[in-house]
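Just one protein chain is left out here, and the rest sit where they should.
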Amino acid sequence: MVQQIAWKVGGQQGEGIESTGEIFAKTLNRLGYHLYGYRHFSSRIKGGHTNNNIRISTTPVQAIADQVDILVAFDQESIDFCFHELRPGAMVLAESTIQPHLPPGKDVILCPLPLIALATEAGRAQMKNMVAVGASLALLGISSELCQDVVREIFAAKGDAIVNSNLVALQSGETALRALFPEQHPDLHLAPGDGKKRLFMIGNETTALGLLAGGCRFMSAYPITPASDIMEYLTKKLPQFGGVMVQTEDEIAAVTMAIGANHAGVRAITASSGPGLALMTEAIGLAGMTETPLVVIDVQRSGPSTGMPTKEEQADLLAMLYASPGEIPKIVIAPDSAEAAFYDSIEALNLAEEFQCPVILLTDLQLGMAQQTLPDLDYQRIQIRRGKLDLHPQLPEQSEPVPCKRFLLTDDGISPRFLPGIKNGIFHVTGLEHDEIGRPAEGSANRQAQMEKRLYKLASLHFAEPVRIDQRHATSDLLLIGWNATAGAINEARERLEADNITANCAQVRLLHPFPTATLTPLLAAARQVVVIEQNATGQLAQLLQMNLPASAEKIVSLRKYDGNPFKPGEIDAGIREVLHGHS
Amino acid sequence: MVQQIAWKVGGQQGEGIESTGEIFAKTLNRLGYHLYGYRHFSSRIKGGHTNNNIRISTTPVQAIADQVDILVAFDQESIDFCFHELRPGAMVLAESTIQPHLPPGKDVILCPLPLIALATEAGRAQMKNMVAVGASLALLGISSELCQDVVREIFAAKGDAIVNSNLVALQSGETALRALFPEQHPDLHLAPGDGKKRLFMIGNETTALGLLAGGCRFMSAYPITPASDIMEYLTKKLPQFGGVMVQTEDEIAAVTMAIGANHAGVRAITASSGPGLALMTEAIGLAGMTETPLVVIDVQRSGPSTGMPTKEEQADLLAMLYASPGEIPKIVIAPDSAEAAFYDSIEALNLAEEFQCPVILLTDLQLGMAQQTLPDLDYQRIQIRRGKLDLHPQLPEQSEPVPCKRFLLTDDGISPRFLPGIKNGIFHVTGLEHDEIGRPAEGSANRQAQMEKRLYKLASLHFAEPVRIDQRHATSDLLLIGWNATAGAINEARERLEADNITANCAQVRLLHPFPTATLTPLLAAARQVVVIEQNATGQLAQLLQMNLPASAEKIVSLRKYDGNPFKPGEIDAGIREVLHGHS
Amino acid sequence: MATAKDFQNHLKPNWCPGCGDFGVQTAIQRAFAASGLEAHEFMVVAGIGCSGRMSGYLHTNGFHGIHGRALPLAQGMKLANRALTVVAVGGDGDGFAIGAGHTLHALRRNIDMTYIVMDNQIYGLTKGQASPHSGVGFMTKSTPYGVIESPLSILQLALAAGATFVAQAFSKNPDELVALITAGIRHQGFSFINVMSPCVTYNHFNTYAWFTEHLVSLASIEGYDATNKKQALNTLLDHHDLVTGLIYQDREKKSYQELLHGYSATPLVEADLRLPQATFAELLAEFG
Partner (left out) sequence: MATAKDFQNHLKPNWCPGCGDFGVQTAIQRAFAASGLEAHEFMVVAGIGCSGRMSGYLHTNGFHGIHGRALPLAQGMKLANRALTVVAVGGDGDGFAIGAGHTLHALRRNIDMTYIVMDNQIYGLTKGQASPHSGVGFMTKSTPYGVIESPLSILQLALAAGATFVAQAFSKNPDELVALITAGIRHQGFSFINVMSPCVTYNHFNTYAWFTEHLVSLASIEGYDATNKKQALNTLLDHHDLVTGLIYQDREKKSYQELLHGYSATPLVEADLRLPQATFAELLAEFG
């Protein structure tokens, strides 16, 4: 009996790898396992190797495993491509007609199975995925009977005939495996799940759902991997709430349309990835200058330039902080999990209105696209806070044709706001420097006052958990710092270090601007060595830490990965041990 | 007798303020004075107050003066607008028909003069500027006779009649002043110039000329203040050398066209200001990824957003360093004077080709637009270095249809380069991650190798004077650090501090990426206090210094100005003294 | 009811004396008054250029954005609040150079709003460079040897982009301009009005006199039928676009708002932002 298993299915894009993984995962979810799935894509639409890596566990997991226990291979390429990841003793369930063979050098068990033949027998060759699921479950020691309800549910809409043939296919996979490879593999037998079915989502979905729950009613966007999911979810759902998703001609139109909608008073967003965000740079400056609320989501992918669009990276951080013509107030939030992305999306919408400025919600491809089980999303935690927006203001008569003071200087730098279109509430805004009534103004004193108003208004920002701190020790050998999707892998690495009596605290930075220096200072002070773990080549968070916490600068070591693949726990563990050796 | 004078002329935009300043300056230049002129614009085309502030000195000057000695006012608004800058005892030469009057509170001498009447008498009312010049020269103790040659030269093309009437106008100004205000003002009498006529240029001109001298033969650009001068100079001059300036539909087209031209093998550039640079962000990433040489000039202006287009600011620094979707090699150079802009432009073109990457030449409005006398630009210092570009390569036959290795991995990360269009030299590039032959490639090892190749190739960069150091003391009370146009003002402030026995070294940072940490480290170490002087609100260079020199972080104090007006020496002096008091 | 005066704000525009934009300003004020709406019901979204300063010289709500982006800003505002009467304004550089893509797509999207271009065939604010509508041979700061690209035919482009209301006017003929803006505001869809608005400082070719000489009123063309697209196109070709009046109107095609699935009939800004708990549960139930 084991507590977790890493299962992978590989084949050609377009031949059902996605659905194989989905049925497998749905089944296991209903049995109460925690799941974490990550896909590998080829840069083509049909054909090319793809695989889906699903980790199954009796406890929550948020990282891909170091090694694969079971590989389902529909072609030889999948075996060759994934072989290096297989653990010694792993099982390879391969379609037998491809005459599968194993590369040399590792003790792995090959089980050729007539997946296609069995599927054809059951009704349709495409059901080979169902056969593979049946065989895989058998390996895990899970009887295919437990899955029948899932199959019924999934195919219910397609009629009884389809349901039944799928049930037959499922069963035949189990039967064939047991018949051809009767040997028991206790190292693959999964301890039972808790029977609780959980949400199974990708971070892009939790983000999109958070936006909807947070009152977003307008989105304008231009398609781009890996952010399109957000647009595709909201374009379906917004009309249900009277809202609109506009696919624009480009990202500049997307962001400026969202600024327009926000200015008029709707919670409006746009979402893209690095190349699109680059194009939005100028307009984000406009939102900052006109003090217009705006939420922009950046689902980071591998750059530079078009780079590797379906690969993981965290390399937009400094660009998101500093890109703008001139200096504006800007909030940058980086959720540290798919679950957090839900709540942070809502908070982003709130902060944008409270502080009347752009908010960048920075996620990454792994967080956005990894499919995972989640604890329930809590309706009670959904808040709508609109700050100084007065929807029904009592306005004195506007007897002179002078605009209202949209940029009134106040103690906290935030001006009262009401929406355009209200009697006696005529006002004007401009991207030029302006006075309190929003007219272009270049006088020195006014300029300074407006500039300070804008930049210092974030001083009153209170962000609930700017750093997700997991502090086990008052002082420790190590402080491991990361951001976005690396939380899971860092945490697993930390357990391995602790197992070797290396004490380590963890901190995932979630608020990147304004930088949570005060929160971080004691943490860094309490560690002998600080390792900053990032999916980029220049150590961007490490640079930021160095800038903001110079007193701890010498302790900071940067651990980076930039090949497009997410960190595995073992890689972090090994990297840190190297650091420790280098310094001891 | 004095060694320097600050003279200013003010009036309505479009009524000849520019030409008044020009004739005055040209004259003084021919007499061998050093000049530094800075204009104030209104945000309108015709009308609105404008003024031209010209400092005249027997030694080089590179800052506007703290106070004005002589104001020529064509309207009352100019008196009111400039009054606060006048030094006690200053002279105001004002058009008498406007019935000029002085605001209370300062001891200033008002000299109403019938400028228009005298000009009309001499032939044309517009020649009031010539009358004003004659009167101004008289105040300086310079006989108008000395200027007659200049007037002849300037108007030669317009014929004798025009020359003569201007001479009459000039003379009448002198005569009128002496007649109406016979009192002598030794505090305005200028010591004689050295008789050497110097170049009189703005930084945008030295930049454009540097580009031309550095072999730039293609420019694509979109108009924007304060960068348009560069485009307007090159559009005139390039055809003389077979070259082309294309005015594009926007900045994205401008930068991508320049990338295309560079890829084909011409030295090509674009120039803009903050909003335009923001739009170029994505394309600069492409140049980085495809290892295409590219020079982009950013003449900074006041932001954020459209901001104050005719005002000074230095707020694009961090954006220029970090804006790009993903991580690329990039060189950022900030000339510290109009003279330096000439040589740095040439060097930018060289480095772009040597390192096959984008180079940002970062200047600011003050540097770009201030008109000043310059030492001769040295033809001998013009170098053309094209790095690993082989214009006449001997290529083996391309017998297989496989592209050449444009991205060959080499020790220094720089690949041999030849131009497209050569027999046996077919090659391919892409903004996707790619292998040595420029084909899309996502393998982990290749990705890492190409990423490291690109990022680490700048390790071999040698930049002649990354920091302009003026180190008078081995250790000092102060190290004053600035960048771009502030050099002159910082230097004057330093002299005042030294006069009070406060020892100060100066350093103007000229290479901003890769950051010259090694050069700066001993400098900062040797100072008790480091003051970083910048024209922005967030202290961007100070942040960079903190990031890169954490050991000196606690000494760093930031002195900022962000009202759109250039620092005056007195403001820096006062600011530093405040810092010293705050810390002593 | 509001009069043209109610849209004045007594600011002295920073335009050069004689600039064509003055005529557009007063025409907008008159047309706004003629529309029967009050000042606070309008939203004027302006580009960057001399023309872009317009939003500051009208007593209505105004948004002076960034160069070339007036249209997407304006479309966002209209979709957010369908009760606002949204009018975008800008220059020929703003709309046909840097903003050309947005202009085409706004025309085809057909959101119910009005777009007025002050076309002076030059870049005014940046002091005289060529615009996409500058004539061949025109010497400007950026073309010291003369423009060598043919000017874009703005009006034909609009028709090809699927425009439902295309008009052209002359800033010196205010009555026609007022009528066209009023009709544009009334039009149920995107109305585009190109106004020849001379730049007296930097364009000494396309002057008031030049336009007076060359512009032909469509009213003078017998049997001109503005609902006939083919006739519109052929007429533009015949007259090298130098016509004024309503060139084309499609009264049949529905606006974007009317076609939008599920779009709120009341202004979206008034929508309740909270999801009912049951709805939230339904949304969650889709993931499992």
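Order as written gives the chain letters A, B and C; numbering starts at 1 within each chain.
Criterion: a contact is a pair of C-beta atoms (placed from the backbone, for glycine too) under 8 Å apart; a residue touches a chain by one contact, two chains touch by 3 or more.
Being a predicted model, the structure only gives us computed values, none of them experimental.
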Chains still shown that are in contact with the chain withheld from the display
A, B, C
Who touches the missing chain here, B:Glu282, B:Glu347 or B:Asp563?
B:Glu282
Check the options B:Asn51, B:Asn129, B:Thr207 or B:Ser220 and report the residue that touches the missing chain.
B:Ser220
Touching the absent chain in the whole complex: find that residue among C:Leu104, C:Ala179 or C:Val200.
C:Leu104
Out of B:Ile252, B:Leu321 or B:Ala334, the sole contact with the unshown chain comes from B:Ile252
Only one of C:Gly135, C:Gly162 or C:Gly288 touches the unshown chain, namely C:Gly162
Kindly note down the residues of subunit C that lie in touch with the hidden chain.
97-101, 104-105, 108-110, 132, 145-146, 148-153, 156-157, 159-162, 229-230, 233-234, 237, 253, 256, 259-262
For subunit B, the residues touching the chain missing from this view:
26, 29, 197-201, 205, 209, 212-215, 217-218, 220, 237-244, 246, 248-250, 252-254, 256-268, 282-283, 285-286, 290, 376-377, 379, 382, 384, 401-403, 419-432, 438-440
Subunit A residues touching the omitted chain (full complex):
14, 42-48, 222-225, 228, 231-232, 235-236, 239, 245, 247, 249-251, 275, 305-306
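Here is the rule we use: only the chains that are shown with their structure count from here on.
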Whole-Å distance, C-alpha centre of subunit B to that of subunit C, is 38
Here the gap between subunit A and subunit B, centre to centre from mean Cα coordinates and rounded to Å, is 44
Inter-centroid spacing, subunit C versus subunit A (mean Cα positions, whole Å):
41
Touching two or more other chains - residues of subunit C:
48, 66
When you check subunit A against every other chain, which residues touch at least two of them?
252, 282, 285-286, 290, 430-432, 440
